[in-house]
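One structure, as structure tokens, below. Some questions next.
Every protein chain except one is present and positioned as in the full complex.
On to chain A.
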């Protein structure tokens, strides 16, 4: 204690504080209650025979289910690519000073965001009923080339158009928000250097907008993964439809719905973890200290109960790691 008072004379630092940390008895009580409720729920689920867990295990890796899974993944990936590319295009059009471009983008977003995606899917599927043939030629004149609509747009393409074009409308608004979040001085600086709008957008504005655009895009991807199940209405055999097809024959709907749900849950979990790390990556520079990773947080939970200060180094470690990545971008 004396050394604390006489600053210059003391060679070292004062003692590290060893205080009794705040106790959290409520957490222990809460944990016990939650454990009890979870046990009751698991007991109820396992003991009710209608769930037929043996069938769940049997169908989990069924070929038809796995094939549906692949279709679901393909649809998700391709529709998101369409959504992101289309969204960027629409957002840039929407913000253009050219009234023709911004008007077109406005109408597109109005229509595709204003009608249910389910309806759009059915429309794309029935395009062949509305126009049996699609042709290229002189407007209102002769056609040079034409093809059956149903050949041009098979079910998979109809599904992709329905999901992708709808997603583009949503992504457009996300991208627009991102572009508008970039400081106006950036556009002025680019213009003052003699860049035209297109170059300024491509080289200066969009790369900076990405930090705002990417996190919600992850969200949209997770949402898209589940939205693909709507495609079952136009009889495309993705994951959900594959499950439906099986239980329409053997009437084991509950076990098959569980199979399908487990797969969706598994895939969204993977995407969620991915999104977490992407958000963390893009938070660097804007957040002074990065939030801890789930593992660090798990460690902190128990250390927080035993001794609060011990949780700090975990945070500091995460920050240092993020700073290192800063130079790479």
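Assume a contact is a pair of C-beta atoms (placed from the backbone, for glycine too) under 8 Å apart; a residue touches a chain by one contact, two chains touch by 3 or more; residues count from 1.
We adopt the following convention: contacts and distances are computed from a predicted model.
K.L.:
Would you kindly match the missing chain to its UniProt protein name, picking from "Phosphate-specific transport system accessory protein PhoU", "Proteasome subunit alpha", "Dihydroorotate dehydrogenase" or "ABC-type polar-amino-acid transporter"?
P.N.:
"ABC-type polar-amino-acid transporter"
K.L.:
Pick out which of A:35, A:193 or A:295 touches the chain that's been left out of the picture.
P.N.:
Looking across A:35, A:193 or A:295, the contact with the absent chain belongs to A:193.
K.L.:
What residues on chain A make contact with the chain left out of this view?
P.N.:
183, 185-186, 188-189, 191-197, 199, 203-204, 207-208, 285, 326-327, 329
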